[in-house]
Each structure stands twice: as structure tokens, then as C-alpha cells.
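One protein chain omitted, others in place.
As written, the chain order gives the labels A, B and C, with residue 1 at the start of each chain.
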Amino acid sequence: MTMTTTNDLITQTPAKRRFGGGDLIGLSVILALAVVGYFLFPTNLALLTRIIAIALLVLSLDLVTGYCGVATLGHAALFGAGAYAAGIASAHYGINDPLAMLAFGIVAGAVAGLVCGAVILRAHGLPQLVLSIALIHLFHEFANKASSWTGGSDGLSGIAPSALIGLYEFDLWGRTAYVFGVVLLALVFALLRLIVRSPFGMLCRAIKEDPVRIRSMGASPKAALMKMYVISGAVAGVGGALNAISTQVVGLDSLSFTMSAESLVMLVLGGTGSLFGALTGTIVFMFFEDVVSAANPFHWLTMVGALLIAVVLFAPKGLYGTAAAIVARRREAK
Amino acid sequence: MQPVFEVRNLKRAFGGLAVTNDVSLSMAPGDRVALIGPNGAGKTTFVNLVTGNLAPDSGEVRLGGETVTGIDAIGRVRRGLVRSFQVTRLFLDMTPAEHVALAVLQRDGRSGRLFGNFLSMPDVMDEVGQLLGKLGLRELMHRKVSEIAYGQQRLLEIAVALALKPKVLLLDEPAAGVPQSDTGRIEQALADLPADLAVLMIEHDMDLVFRFAKRVVVLAAGAIIFDGSPSDVTQDPRVREAYLGSYANASHAA
Amino acid sequence: MQTVFSIAIDALAYGMVLFVISIGLSVTMGLMRVVNLAHGAFAMIGGYIASYAARDLGLAYGFAIVLAVFGTILIAIPIERLLYRRIYGAPELTQVLMTIGITFCIIGIANYVFGPTLKTVPLPAQLQGSVDLGFRAIATHRLFAILCGLAVAAALWYAIERTAFGVKLRASVDNAAMAAALGVRTEIVYAVSFAIAVGLAAFGGVVGAELLPVEPYYALRYMVTFLVVVSVGGAGSIPGALVACLLLGGIDTTGRYLMPEFGEFFFYLAVIAIICVFPRGLAGRAKG
Partner (left out) sequence: MTVPGREWAVPQGGNMKRTILAALAALAMSGAAYADTIKIGVVGPFSGPFALQGKNFKAGIDAYMAVNGSKVGDDDIEIIYRDVPQADPAQSKALAQELVVREGVQYLAGFYFTPDAMAVTPLLEQANVPLVIMNAATSAIVTKSPLVVRTSFTTWQTSTPIAKVAKDAGVSKVISVVSDYGPGVDAENAFKAGFEAAGGEVVEAIRMPLATNDFSPIMQRIKDSGAEGVFAFLPSGPTTLGFVKAYNENGLKSGGIKFFAPGDLTQESDLPALGEAALGIQTTFHYAVSHVSPENKAFVEAAAKAIGNPAELSFPSVGAYDGMHVIYKMIEATGGEQDAQKAVDAVKGLSWTSPRGPVSIDPESRHITQNIYLREVAKADDGTYYNKEVQTFEKQGDPGLAALK
């Protein structure tokens, strides 16, 4: 009796909620885009790789902002920590294996996430935003001061990743870096899809809506958010490490307020609370920036501004969020 | 029987005003107690002291024989003291199934798991289905909470509380704001609560109190002025003076 | 001892300039609940207008200030009607996106119209030079900025606490629906408050131009400073903003004197400490 009930329930569940379906579609979209990018812009892989690194940062930001409701303008701290860790491992310790560098990046990102989470989660709303701003400035100043380690404002150079699994060199064409990036993005995306629909992901969504209610269910919002911050740090660390490996240089900009703000803009542009939104926002923003700034660098800021205003006015849930809402409404109407 | 829930000499003052003044209360498993009192009697403060959202100036809260006064709200929930909210506090973007599943997973210490989805966890879905079925919410289990009726949301509040398998359940006006037509379902749900569960219900609706409670506690000006059977409460002169008078006035106004 | 006084004077002067420039932001953020990152952009517009009026047209300083305040309000009115009105009550992130967009646009336009170089607002003879305080000299325009700050604080306090408009404003902020039911036209109240906030921004932009010179990136360069000051004070509170400006001005100045190498650390660590102790800002109220 019970068993039939359960099966019954599972078959009843709407198709889109079914486990696995969305993930496969998502992964195939990413891989398809990656292949299209490879063949459409075979000579522009360096920029595509950079987009992937930033996409990882935006995904990471989505975890805390989109899924947990934490307002932060300092998320690049996690990205920069990953980038510097991977870079320093190579430049100062001669750890040139890309996978080992990646591991350093992930750990450093997670640690930075722990530190940032411990501070940022102490307030809400506007003061929270300001805490994050103060933090990113502290990180930035710290990296500037520790110039014997980080190269300060001259940037950390001398990063020399060896061939990936001993076979593929990171060359001028940027193919290895690109494929490496695509694989990382696909892996991270798949993992995050699992996490956001896991019990923990559900808990975080609930915390975003009402942390008091969650406390009365016996769960600690703070502990859950800290955990998410660490995960988010690891993801941003992947992005940072990828950036360090592919460009072989790390600059203070990777720990900057500007980068934090830009990543937030990209996220809101695509739509918060959805991994696809994060990816959409990154790709659209970076392409827009690339095209407009190549066409007319002197006025691209005006156009980006206009784009942002237009998005708020006409696609308030972000590009992906609004599109998804329209599709859902259509489906319901049928 | 050994009390599952006990409050001893609980005191809390704001400024010079004693909002909870030397309150003691004890409940055994299976008890059905109604806590009533006029507006401003200190019910909210009392609830907050009991749940751990507010620290008492002195006194003790005991749960299953253990002192929990020094334990925070989350710890008390984990020890079996669960409350529902007077105004529903549900996650509007989530489904009833998700609500109950979250509570079940939380209770089992599985809410931090990073992999898997409750929809594919047969034991969780089983419990979710049973609980929601019992409360008549099964058809709606995959709708968003923002799309279901208020009465159904109140039932869901109860379902979430039950999913946590509490020893002591604090129901804060479970029928508040529910249209007359739907109160039957809620009363039925209350009647179906597990027999060994100690329930403390805070309620204004005297009809509901008389139908539900085996025992009534009256709180006025921060102190318990009556603790006894429903049939005696209306006879008690102090209650008549302190409570029913104002209640009558209130119902006039409404 | 002399050094202590000297630092105190510098701190006061810097704090008051911060106050003059950022108090308008406190009004929009606290009273209208808009995270207005474009505040600096309006201050910058004020600076440009004053610079144009005083330097290129040769108008008097006082007149240039008036022109800047009203000119900026005039420019801001259509922006409020078309853009800001859409984001009242919207989630913070949406407001951030919209106001950053507005800031970018204004920067781009300013760059196009006025060019990328620094613009100054020439001071009248009375405000040039320094005043000798006995133990040290202080720039006259700094004293002027201190006085302006005090005047703005007093005027705002009076307007909010003592006038009919202030009553309506506070009512609209506490409960817009109730205020509307009582016959307050909240739309107008909001529009007027926005105009006041923008006017204050422009005023601050001009008065503070000696410290924060006007150039296209003004709007982004100091955005964070304004935001930090206002939230440390507690958005919407005039005394809070005043205390925060003096406190942060003091910490900044002292830090920069004692250990300039770690100036940034002092400032931001102080910000973190204050917010951790006062999560709603120094004068913050519980959110309504």
C-alpha cells in the first residue's frame, strides 16, 4: 500500500521537477554553446575562456545572492583569493601542475568564503552590502601591501602552468585553456544543479524567504549560509584559478570592488536564483561589452548603462528570469 | 505521569513592567491545554520565553525532564518543542511537499545533504504523502504555496509542525483568519493530533477552546490566574472579572 | 597637544564635507528606501553646472551654487518620473541595477559634453586662502563647508520635525497606504523629497568640489564612500549621518596621520566594527 502510494506520488510529480531532466538539458546547452563558440570564434578563445572564468564567479555569487538572499558587492574577494592562491603556488613554490593549482584555488576560495561569510552574515540589507564593500577593500589593500607575494599593483607574473595532465600545453591559441575551462564549467554546473535541488539547496531557498521560520523548524540559518558561503568560495576559487592558469597573470583587479560590482550586475541582468540566469547574464554582458567597446570604446559605458536601465524596465526578473516566466505563462495558458 | 513540559517561576520584565510574572505550568504527554487571556496579558512574551526567542530574567523552562533555559530556540526545536505561527509564515515560492519534506529532513538531520532530491527519496515522500493526505492537501502538494487558499496554508502550518515529530506543540491561534467554511477541517486536524503529544494552544475563539481543550490556563497581566477544567473557567470570578469582561467587549467591537 | 588639535580640526572639516555631500543620499535611502547609487552622479552634475556657470560664464559663486542646485533638480525631475518611480519598493538588487545604469549613462554623457579633464569651481576671493587659527592655518573654504554642513543639518532637521511637509513625509515613510488614506498625496511627497535629496547632492557636489574635484568618474569614484557613510550612520537619520561623518572623518584623518600606510585598513576595519556592533547603523531604527 505504502509503496504504491510513493510510486504514485513520484509519477505524479510534474515533469520539470523530475530529477535529472533539467540537468541534462542544461549540460547539453553549455556543451553545445562551447562547441559553437569554439568553431565560431576559433581565434578568440582567450576571451571565451575569460568569459568562462567570470561565469564561474557569477555562478558563485548566485549561490549566496540568488539562492540565499545575501546582498554583496564584495564577491570578487573569493575569486581573487583563488586566483592569487593558484598564482602564488606556481610563481613562488613552483607548483605548476594545473590541477594542483586548481586545488589551491579551490581551497583558498573556500577559506576566503569562510572569512567573508563570517563578517557579511552579521548584518542584513544595506549594512550587509556595506560590510561586503569594506571587506573587498580590505582584501584589495592587503594584496597591494603584500607585494612581495602578490606583485602588488604590478600584478603577479611568472605563473607557468605545465602541460595539463602532462599532455596539453597552455599555448598562444588558448585551446587547452578553453577546453579546460569548458570542462570545469560543465562539472561545476552539474554539481551546482545537484546542490541547488538537494535538501540543502531547498533549505537555503527557505532561508532566503524567511530565516525566522527556518529557526522554528530547528535549522540554523547562519550555519547553512556559512556552508553555502564556503561552497560559493570553492566555486569562485575554481574561476579564479582558471583565470590564473589561462592568463598566467593575476592583477589586483581580480580582488576589486569593480569586479564585484560587475559580477553582481551580470547576475541581476541574467536573473538571480537560477544557474541559467547567471550564465545568461555573464555571456550577454561580456559579449555586449566586447562588441560595444570594440565598436566605440569612448561611449560603451553609456550604452551599458542604457542596457541596465532597459533590463530593469522591461525585464525586471532579469533576461533569463523574464524569458522563463513568459514561457511558463504560455505553457499554463495552453 | 512525568511532565514532558514544565515552566517554573518564569519572570521577565521590560523596563519596570513585569510582562511575565512568576508563571509556572506543567504538561504531561497527551495533554490538551488552551492558554487564553485578554490582549496584553503577556501571551506573546510567554510564547517567546518558552520557545527561547527571549531570555527570562529568572525561572526555568524544562523539556522532557531537562532544563532548556540556557538553550537557544533552535536547540529547543531539536529537543521536541515546536510551534506554529499565528500569521502563517510559509515559504511562498515553495510547494507544500517541499515544506513538509524540509521538516522531515531537518528532523532526521538530513537537511544539510548536498546531493539527491527528496522527490526521489521514497521514505521522505512516503511521510510527506501521508501527512499531507491526512490533512487533505495531497492534491495540492506540488502547487506553490502562494497559489493555495489561506485555510489550506493553516493546515500546512500544522503539517510542518507535525513533520518535526514534536513532543510539545505550541499552536498559536491555529484558526485565526480562516473563513468559517474552512474551520471544520482545522478542528478535525486538531482532533487528529497524535494522542501522546502535549499540545498548548493559544486561542481567542472560545468555542474552539471548549471543543479542543481538556484544561484551560488563563493568563492576565503576566500571571496565571486560573488553571483548571474548561467547565470551571467560566465560573471563576477572577477570570470573569479579568478576562471574560474584556473578551465580551472585544467581541462587541468586532 | 597642538598636533591633536590640528588633527581634530582636519577631522571636523573632512567630516563636515562628507556630511554635506552624502546627507542627500541619506534622505533617499532612509526616507524613500531607494539604494540610490546615482547620488554621486547628481552631485557631479551640480559640480559641472557650477563650474560652467562660474568659470565659463563668470557668474558669482553664490549664484553658481543656486544655479547648480536648481539646474540639477530640473535635470533630475524627468529621471525621477520616468525611472525612479518604477523602482520605489522594488527589491534592493533591482534598485542597484537601475541606479548603476543611470550612473553609467550620466558618466558617459558628462564625458561627452565636458570632456575627461578635471573641472574646478573658482572660489570667490573671500573663500580663497587660509585662516590662521593661531596654531595652524586652515583653508577658508573648509570653514565655509563646515558652516554649510551645520546649516544643512539644522534646516533638514527643522523641515522634517517641525513643518507640515515633514509630518506628511514621516507619515508616508512609516505607512504609505495609511498616509494616502489620510489624504496625503504620497506621490507628491516622494517627488518633493527626491528633489530635495538631489538638490542637496548638487549643493554638496559644489561645496565639496575643492576636496573631491569634479570629473566624469566622480560618480563612481566616491560612490562607495557616500554609501558607507550613510549606512554607518543609519539611513534616514540626520543626527546619525552627522555622527557617522564626524566619526569616520576622525578615524580616517587620524589613521592617515599616524599610519598613512594603513589608512585604508583603519577606515574599513572601523566600518566593519561599527556595523557589527550596530547592525542597523549608529542611529538605525528597526525596519518598518
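Everything that follows uses one rule, which is that a residue touches a chain if its C-beta (ideal position, glycine included) is under 8 Å from a C-beta of that chain, and two chains touch if they have at least 3 such contacts.
The shown structure was predicted, so the numbers you read here are calculated from the model rather than taken from an experiment.
**Student:** Touch partners of the unshown chain, restricted to the chains that are shown, please.
**Tutor:** Contacts of the omitted chain with visible chains: A, C.
**Student:** Among A:T49, A:S90 or A:S263, which residue is in contact with the omitted chain in the full complex?
**Tutor:** Answer from the full complex: A:T49 touches the omitted chain.
**Student:** On chain A, what residues meet the omitted chain?
**Tutor:** Listed in rising order, the touching residues are 38-39, 41-47, 49-50, 53, 141, 144-145, 147, 151-155, 157, 168-169, 171-176, 243, 247-254, 258, 293-294, 297-301.
**Student:** List the residues of chain C that touch the chain left out of this view.
**Tutor:** These residues of chain C touch the chain that is not shown: 3, 6-7, 10, 13-14, 17, 111, 115-120, 130, 136-139, 142, 210-213, 215-218, 220-222, 225, 252-254, 256-257, 260-261, 263-264.
The criterion applied here is as follows: only the chains that are shown with their structure count from here on.
**Student:** Once you draw an edge for every pair of touching chains, what topology comes out, line, ring, star, complete or other?
**Tutor:** line
**Student:** As a test of understanding: of all chains, whose mean C-alpha position lies farthest from that of chain C?
**Tutor:** So the chain farthest away from chain C turns out to be B.
**Student:** For chain A and chain B, let me know how many angstrom lie between their CA-based centres, rounded off.
**Tutor:** 41
**Student:** Averaging over Cα atoms per chain, report the distance between chain A and chain C in Å.
**Tutor:** Centres of chain A and chain C (C-alpha means) sit 34 Å apart.
**Student:** Tell me, which residues of chain B touch at least two other chains?
**Tutor:** Not one residue in chain B touches at least two other chains.
**Student:** Chain C: which residues touch two or more other chains?
**Tutor:** none
**Student:** Chain A touches which residues of chain C in the complex?
**Tutor:** Residues in contact with chain A: 29, 35, 83, 86-87, 90, 92-94, 96-98, 100-109, 111-112, 224, 227-228, 231-232, 235, 261, 264-265, 268-269, 271-272, 275-276, 279-281, 284, 287.
**Student:** For the complex, which residues does chain B have touching chain A?
**Tutor:** It comes out as residues 51, 73-74, 77-78, 82-83, 85, 89-94, 98, 101-103, 105-107, 110-120, 122, 125-126, 128-130, 141-142, 160, 164.
**Student:** What does chain A use to touch chain C in their complex?
**Tutor:** So the residues of chain A touching chain C come out as 65, 71, 119, 122-127, 129-131, 133-135, 137-138, 141, 145, 257, 261, 264-265, 268-269, 272, 298-299, 301-309, 311-313, 316.
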